[in-house]
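What you see is the complex with one protein chain gone and the rest in place.
For subunit A:
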Amino acid sequence: MCAMKRDEAEALIQEVLEVYPEKARKDRAKHLTVNDPNVEQAKKCLVSNRKSVPGVMTIRGCAYAGSKGVVWGPIKDMIHISHGPVGCGQYSRAGRRNYYTGHTGVNTFGTMNFTSDFQEKDIVFGGDKKLEKMIDEMETLFPLNKGISIQSECPVGLIGDDIESVAKKKTKETDKPVVALRCEGFRGVSQSLGHHIANDAIRDSVLPRRDDDHSFESTPYDVALTGDYNIGGDAWASRILLEEMGLRVIAQWSGDGTISELELAPKAKVNLLHCYRSMNYLARHMEEKYGLPWMEYNFFGPTKIAESLRKIADLFDDKIKEGAERVIEKYQSEMDAVIAKYRPRLEGRKVMLYVGGLRPRHVIGAYEDLGMEIVGAGYEFAHNDDYDRTIKEMGDATLLYDDVTGYELEEFVKRVRPDLVGSGIKEKYIFQKMGIPFRQMHSWDYSGPYHGYDGFAIFARDMDMTLNNPCWDKLQAPWKKVA
């Protein structure tokens, strides 16, 4: 049962593109396509990771968001300075809900906002002195911090401050890693470059710190959990499954993670990668330098979890394989109950997704477990390799849209009329006012976790709660209702 036929979907794309001036239309046409699961490579039908057309409402973020918000931000025992004007740090503070344990302001600093609060004089005379003073003050006020990262905002790059020299000097003075990141927002086309810059900084200034330290006692079952940012507790829900099957998680990157865990990661036996987009650079680097293999896995929905657990177990001995089967067996009845309860209420509903760089393909399995169908998916900042992986997961003649503009997404939704839209906060209220149930899929709409078996129960409940909410019948005023 598919929402549209191929020619209908193609006609819809043409119709939506109609309003653009010719040049923009030509550009945007490359980013929209109708899926054909038989296509081997995404680059044959879709262009991604290109600069957005000026003037459209893009939903993308910036390099600073990718570095501070995504990769570095969740490292809890470091202080992350938003170096530049106050707004970038303040408006992104704690919004991503990377949960962690610890005493905020004493030994963990995840939800705090540290900023150098640039004023006119800092722009004119440079902010390096202020940065140095700030780091000194932080050392006094928060002596239990385990390191500092300096996340540049746009002006720092524009005025050409030498934050690297400050970082070098302070590393020596404090004997802790002080890392300078050139993640100014204007760099690159989206937050994706921020991930890359953040990965490169970890590669250069964090990982080599324990290259000569062999005191860590490793076991044959050590794994590193990478690319999980513990949104609403996701990493915890994943970690317990790995531990139950007999593995030892020695590092969590970077949700609820510490700098020490980051340094230990190369000593693991395998790198388990959840968010491919934001951490694949590091996984590839560790494979080359430390001979540490990596694999992608997917912990959304029981089908994919079971598949992933078996795939992970295949890399280890029989004890772990047995453990994986035991874990799958243990949760089977619980999951059957969840599906029995919610599937009849959700069966056959259509979903359109527009999220970041991983979720549109990862959550498909979870929706399918509930009998729901994905009729359109797109990414804000994915690259070709992400679409390569997506094409296989999506059904025939479904819509694929890269860096979709506000206008395009609205038009698609108006015509396709999905039963649920999953996207970010900026889209939420538009679609709710259009009368279409909506879930905010970046931070799980303030719910979560959604990873793992525990997460799936919450996921199913949330989807039911949103879709079958009685409010959707009440959108029309009673006197306007046709009797």
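We take it that a contact is a pair of C-beta atoms (placed from the backbone, for glycine too) under 8 Å apart; a residue touches a chain by one contact, two chains touch by 3 or more; residues count from 1.
We take it that contacts and distances are computed from a predicted model.
Undergrad: One chain of this complex is missing from the view, so tell me which of "Transglutaminase superfamily protein", "Binding-protein-dependent transport systems inner membrane component", "Branched-chain amino acid ABC transporter permease" or "Protein NifT" is its UniProt name.
TA: From the choices "Transglutaminase superfamily protein", "Binding-protein-dependent transport systems inner membrane component", "Branched-chain amino acid ABC transporter permease" or "Protein NifT", the unshown chain carries the UniProt name "Protein NifT".
Undergrad: So which of A:18, A:120, A:288 or A:473 would be touching the chain we can't see?
TA: From the options A:18, A:120, A:288 or A:473, the contact with the absent chain belongs to A:288.
Undergrad: Please pick, from A:49, A:238 or A:423, the residue that touches the omitted chain in the full complex.
TA: Considering the complete complex, A:49 is the one touching the chain left out.
Undergrad: Contacts of subunit A with the missing chain: which residues?
TA: 41, 49, 281, 284, 287-288, 291, 383-385, 388
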